[in-house]
Every structure is written in structure tokens, then in C-alpha cells.
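Dropping the structure in here first, questions after.
Removed: one protein chain of the complex. Kept in place: all other protein chains.
Naming follows writing order (A and B), and every chain is counted from residue 1.
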Amino acid sequence: MADLAEHEEDIVVEPMPVGSAGRKSSGWYGMLALIVTEGSLFVYLLFSFYYSWIWGGDGFLPGERPSLWLSGPDTVILILSSVAAWWGERGVKQGRRGWQLPLGIAIAIVLGIVFLVVQLYEWKDKTFAIDTSPYGSLYFTITGFHMAHVAVGVLVLLALFVWALLGLFDPRRHAPVTIGIIYWHFVDVVWLFIFFTFYITPYLS
Amino acid sequence: MATADYEEMPQISSLADDPGLPERLQKIWETKPGLYGWIATVDHKQIGIKYLVTAFAFLLLGGLEALVMRVQLAQPGERVLSPEQYDELFSMHGITMIFLYALPVLSGFSNFLFPLVLGSRDMAFPRLNAFSYWVYLAAGLFMYASFLVGAVPNDGWFNYAPYSLKTYNPGPNMDFYALGMIFLGISTTVGAANFIVTVMRLRAPGMSINRIPILVWGTTTISVGVLFAVPAVSLAFFLLWCDRQFGTHFYNADSGGQPLLWQHLFWMFAHPWVYIIVLPAMGMVSDALPILCRRPLVGYTVVVLGTVLTMVLGFGVWVHHMFAVGLPLVASSFFSGASFIITIPSAIAVFAWVATIWTGRPVFTTAFHYFAAFIVMFVIGGVSGVMTAAVPADLELTDTYFVVAHIHYVLIGINLFGVLGALYFWFPKMSGRLLDERWGKWGFWITFIGFNVAFLPMHLTGLMGMPRRVYTYPAEAGWGPINLLSTAGAFLLAIGILVVLADVIRSHRTGVFAGPNPWDAPTLEWSIPSPPPPYNFALIPAVASRHPLWEDRLQEGSGRSQLDRGFVLDDGKETLATTVLDAEPDIILKMPEDSPWPFITALVMCALFTGMLLQSVWVSAAAGVLILLCILFWLWPKRRLLQVARPQHG
Partner (left out) sequence: MMPGPLHPPGHLAVAPVLAMAAWLALAAGARAQTTSPEVAPLTPAQWPMNYWSAFGTQAHAINGLLWGLIWLSIIVCVLIAVLVVAGIAIRGRRGRQPATTPVERSGNGMAWIYIGVGLSTLVLVVYVGWTVATMAGIARPPAAPALTIDVTAHQWWWEFRYEDPDTSKVFATANEIHIPVGVPVSFKVTTADVIHSFWVPALGGKTDTIPGRTNTMWLEADKPGIYRGQCSEYCGEQHAQMALRIVADTPQDFAVWRSKQVAAAKPPTDDMTKAGLQRFQLRCGACHTIRGTPAAGAVGPDLTHLMSRTTIAAGMLANTPANLGGWIANPQSIKPGALMPNIELSGPELQAIETYLRTLE
């Protein structure tokens, strides 16, 4: 390859990574695209809520303000779950402890499931149903959409967990982990907006 | 050593040094013949052509529906169709044309062309590409299945609530539309993501973003638009479905819901969508027209900026479809102003094309005819849009045939005409044979005259006060004669389309061989044989300008593109990924083999939506679980693709 430089001034040829390498993989970019579109979905959901609120007038919100007893701690649980996943991912990136990745993911999964269960209790506590009022429809639909995303996220984490146990990942190749966990972070961030919308704004207005 | 497994020194060679390369690549990339190969192929060229054929089939269906409508409207008081049938036809006509023809046909071209013009061997996600096609086909068939059960969507393509709610529309008509659109949205979304990642990553080295062909800019811009816009409509339809099935109160005013929420969600999607279904076509014209004028496009940079700007502004004008709903003055004037401003980027494109003709040497091929007509039709459709953007004028114009004229001038003018021109231009690349120029020109003139005879008079019927979506009209209104003329024009137009179709079918088998570059065009797709081999480029080229094949003549830039030397990448299915802005070689991608999973997953999804349509919890749940399993199998990390750690050796 000595004669290369004469022909190819533009291309500097160096050894290049092969395959799906972390944030150089196509999947990473694909996940960013998915997050953009899913993020838009939640923006439209929240738009629907605020639009209906503005036009629905005084009777729109239910009589009592929402309780923060369950939803508050639940929010913390979801954030902790993100932290656990991040810690697990760090483990595989640095390649120090073989068990850090599966452990981190396992904690994230458990916390995710706890979040879902608490959410279901929260649903049961509500005095209204999905078909009693526009507020009820929006509340259950939006939180329901989010819970569906959490559920999918848990399934993704489960797959990662199994793959991690199978030893598929090492510090150089773990694109699925990077991709799956960014999705999990996204799902958590979305919850903060939903939490703000349903649980905080009634206290502000 | 681990590094050696994860990194490679890429081979660079030329065909002279490695004459066996094409044969080796052929073996690696070739799709198996037969039914399995047809279903499982992930070759973007085959998928692109599938898209095109399917979209044209839907064009014919939608056109057929339009012709029947035109017969019903030919005279006052006609009774060819019942009111209900007419409503179903105009609804399906709009749905078919807007969703099942207009974007998919452009996706077909983009799918076929993207890797070829970018200098890559496939799209970023070949299996997702196949999936996107199968879902499109399934969603289209799903919506058309409504004809079989006699419950066809009947609320127009924008489907206003509350007429779409169960109270007024008890049959499954709306459910076909609602579920079908959510289903189709999946295809559109993954397709868009695929285009975006392909452009970001799979360009030939050296193809920095200022060297990308405009058609790629067009499709990429709209793909980003799709990511932002499509969730709005999927959500709107999902909420509608909930209102219908679970008694929620999103749109139902009787229980405090907001009928106008539907209109906002729908138009937040649909206005961007109308640009989404034309910008790629405008891009194709911006690339092909200059070639037929024998010069580079005038104003590449501003045209690109205009494309992006149109998309961005396109998200800020949706309310101009709602001027009559009783908005506050301030809101109306804001959206009116925004709609005027959006004209400016369109003006850039129009004047760039005009300038290209005036400073070039036009060659009168059939494609050129279509492109020239395209410019004029666009202006006619554009200025009528600007008229409706003026609120007071729109209060009279809205929901009349004037708007019908506007949409057909823009949609046929800059989608269909662009597409037919592009077909004459790129068909040789797809099939290896030229379309017939004589037939082509006949087809063009018949189509062109028929189109204008059909739709120019509609401006007048609109000004005469004829509302849209009426199955008939009284003689006293005086709309009869002009409608008769429109009907005659529509049939002439249909004949023109049939001539084009006949030419395609004929030339496909007996046309003159095209050779690699029949138009002496400058971009990468013309540097390879027609039709291209499965691997597209034996050697990944290196690009040094916007016009790699014209460099010696244009004296563009300093460097020269390298087309006969380049990356070999023959260790299995491989292609090169480059950096996002400068397109410097970044990583070697392992590409997936043909796979049945995309097809199977689409099929199971079809079962899911059918289950939802039949309100069968069990079918839906079973299908849902199956889909998760399919995805799991599909995405299971593969060592061959180097998605996972290599077993350590040595």
C-alpha cells in the first residue's frame, strides 16, 4: 500500500473499527431517531392535555388535588433505576467487574417493576375513571402511554440482562447496552414532564 | 490480540489490481432467486422498486376512484353513485393518494437511489427497510379491506370529529382508517429513521454535507419532519379509536371533549405532511433538471437552505386550514403571515430552476418536459395556496373547489409530474433500458393537457361557490358545464397515465439498452452499470466534489474524485461508515443477510391490527406477544455483525 498516498490524497487510511461499536454503530443513531419521534409523541400528548384544560375551563380539573404520597416516591424510584442502569453500563465500558453490568441492569429492572406496581396502585386510588371526564381520559391515557413505555423498557433491560449473563459484551463491543440504556433514560425523563403536568401544576394554579 | 479482531486496516485497490472482486462481491451480496429471496431480500434496490410498483398500483386505484367520482359530478343531479358511495370514494381517494401513493412513491425513489448516489452498498438498516415496505403494503391492504366488508372510511382524508365518532358513524368504517393510519405510521417512521441514519453515516468518503445531491437533502429533511410530525397523527387516530371503543372524551363535546383538538393534532401533522410529500420530488427535479440543462444547479446552497426552511416553517402554519372555525383575529393573522413567509423558500427553488434553464442548454427529453411543466404547475398551485393564506379571502375560498384546484396543482403538479419525470430519468438505471421518447412525449402531452383541462376550471367552479365533498349539485347553481369539462379532462389525464404505463411495460422488456450513463450525468449512480449489481459499488469511491463525473469539465475544486480505486471491503457483507459532517472514514459496518423476520413481523403486526379491529383481546394480545418475540429474534446480537464481543483468541 505504499503507492496509496500518490493516488488518494483525500483518504487517510488508518485501521478502522469493524462492526457495531458503541456510539459509532448505526443502531445508536437509529435510537436517537426513535427518541426524537417518541419525544414528539409525548409533546403531542401533553399538548392535548393543556389544550383541553385551557378550553375545558373551570370544571376541567377534578375536585381534589392529586396526592403526592405514592407518585412522589415513585418518581424517585424511577430516577434511581436510571442511575443503576448507568452504573451497570459504566461497568462494562470500563471492563473492570464482570458482574457490574448484570447487577446494575437487574436493579434497574426491579426498580422499574416497582414503579409500575406503584403506578397501578395510584390508578386504583383515583376517584375517576378513563370514561368519566376528559380529565380522566387524558390522565389515564397519558400515564398509560408512559407505563407502556416503561414496560417495554423493562423488556429491553431483561434482554440486556440475559445477553450480559451470556457474556456477549465486553468493553469494546456493547452497542446494545448503550442503545438500550439511553432508551431507559429517555423513558425516565419523560416521566418528569408527566409528573410535573399532572401532579405539580394543580398546586401551581 | 483483541485489537486485531475489532479493528482492521481496510484494503484499498482497483479493478485492475483485483479483477476477481466483482465476482466475489456478487456471491456475497446476491439475493437468492425464488419466492424466499423475494420476501427476504434486504437489497435496497429491490425494495425501492417494490415501493414504486406498489405506489403506482395505489395511484391507479385512487385514480380509478377519482374517475368514478368525476362521472357522478359530470352533470347536476347525476345518480351514478349513492351519497354514501360518493363519500366513501372521495375519502378513499384522498387517503390513497396522500398516504398510499404520494410519500411511498418518493420513498421508492429514495430507497433505490440513496445508496447509489451516496456511494454506499446499502441503507443503514437493510432489514428495517424491508420491514418498512411490508408494513406499508400491509397497512394499505388493511385499509382497502374495508371495501370487502362494505364499511369504507367516509369522513374525508382529514376525518373531522365529531362526525367520525361512534354516535354519527357507528360502523367499522372509521376503525379501518384509524388503525390503518397508526399501522402505516410505523412504516413511515422507521423508513424515515433509516434515511436519516443512512445519510448521516453511509456516505462515500469525501462526500461532505455540501456535496450531497439535493434529492438526498429533500428526503433527509422530510424524514426529520416525519419523526416530528407523524406522532401527532398516530396519536390523533389513537385517541379517536379510544373515543369510539372505550368511551373516552377527547373529541366528544357532549361530555366536555374538544372537537377542535382533532383539527389541531391533525393539521399539526398534515401541513408538514404536504411538504413532506413534495420536497423529495423537488429535490429530484433540482438534481435532474440541471443535468438536462447541461450545467450544475444554480444556487445549490440556497436551494438546500430553502428546502430545510420550508420544512421548519411548515410546522408553523397548520392553523391556515382552520381559519373558519372562529379563531381570534391575532391567531389567524399570525398563521396567515407565516403562510405568506413560507412562499419565500419556494420562490428560491422556482427561480433557481428558471435560472438553470436560462443559463444552461436544455435538452428536450421527456423528463425535461415533465420538469418544465412541473415548474409552471407549482407556481399555479403555489399562488392559489397563497390566496387561501389570506384570511378574508379564505373565508370565501375555503372548502370550495378552489381548494380542490390548489391541492391538485401542487400534488399532481409537483408530486406526480416530478415523479413521472424522475421515472423517465432513472428508469434506465433501474432496468437497464431506456423508456421510449416518442411514447414518452405523447404520454406527457396527453397528461399535461388532460390535467389542465380537468383542474384549471376547478378554480372557476370554486369561485362560483361550489363546495367540496358534495355528491351532487343543483342545476340552478350553474356549475354543470364546467364540471363536465373537468370530467372530460380527468379522462384525458387517465389516458395519459395509461400511455406512460404502457411505455413502462413495453420498454421494460424491449427498450434500448441504456448503458451506465445515458444522460451523461455527474453523480455516483451513473458511474456504475445499469441496472447496478447487488453490491452497487465494487470499490467504495472517494468523492472530491458535487459532480464526480463532470470534474474534468467543470474544473470544480482542486481534488479529483476516485472512482476506480477505493475501499474493497469484501470480508462478508461490508460497507463503509463515515463521519457525519465531513464524511471521513469512520468505521466498517457489517451488513445483515437477507432475512425473513421483517416480513414475518409485519405479518404478525397485521394480525395485531386485525385483532384490534375485531375488538378481540385474545388475538391482539397473542399477536402482541408474538411481535415482541419476533423483535427479540430479529435484534438478537450477532457475532457475525460484530454487535457483540468476539470470543477471545490468541
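In this text, a contact is a pair of C-beta atoms (placed from the backbone, for glycine too) under 8 Å apart; a residue touches a chain by one contact, two chains touch by 3 or more.
On a predicted model such as this, the values are computed, not experimentally measured, just so you know.
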Missing chain: touched chains present in the view: B
Full-complex contact with the absent chain, from B:V152, B:M207, B:L240 or B:A372: B:A372
Residue of B:Y424, B:W550 or B:F567 in touch with the missing chain, whole complex considered: B:W550
Which residue of B:T198, B:S384 or B:S507 touches the chain not shown here: B:S384
Hidden partner chain, touching residue among B:G337, B:P529 or B:P596: B:G337
Touching residue (missing chain; options B:K166, B:R294 or B:K441): B:R294
Selected residue (touches chain absent from view) among B:A352, B:L435, B:A454 or B:V568: B:A352
Residue numbers in chain B that touch the chain omitted from display: 76, 82-84, 87, 155-156, 160, 162-163, 168, 253-254, 256, 258-260, 291-296, 298-299, 302, 324-326, 329, 332-333, 336-337, 340-341, 343-344, 347-348, 350-352, 354-365, 372, 375-376, 379-380, 383-384, 386-387, 390-400, 457, 460, 463-482, 484-485, 488, 518-522, 550, 553-554
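Throughout what follows, only the chains that are shown with their structure count from here on.
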Centroid spacing, where centroids are CA-atom means, of chain A and chain B in whole angstrom: 31
Complex contact set, residues of chain B against chain A: 2, 6-10, 12, 124-125, 128, 189, 192-194, 196-197, 200-201, 205-206, 224, 226-232, 234-235, 239, 242, 246-250, 255-258, 260-261, 264-265, 268, 542, 544, 559, 562, 565, 574, 577, 584-590, 628, 632, 635, 637, 641-646
Chain A residues touching chain B - in the complex, by the definition given at the top: 1, 4, 7-21, 24-27, 29-30, 33-34, 36-38, 40-41, 44-45, 47-48, 51-52, 55-56, 59-60, 130-131, 133-134, 136-138, 141, 155, 159, 163, 167-170, 172-176
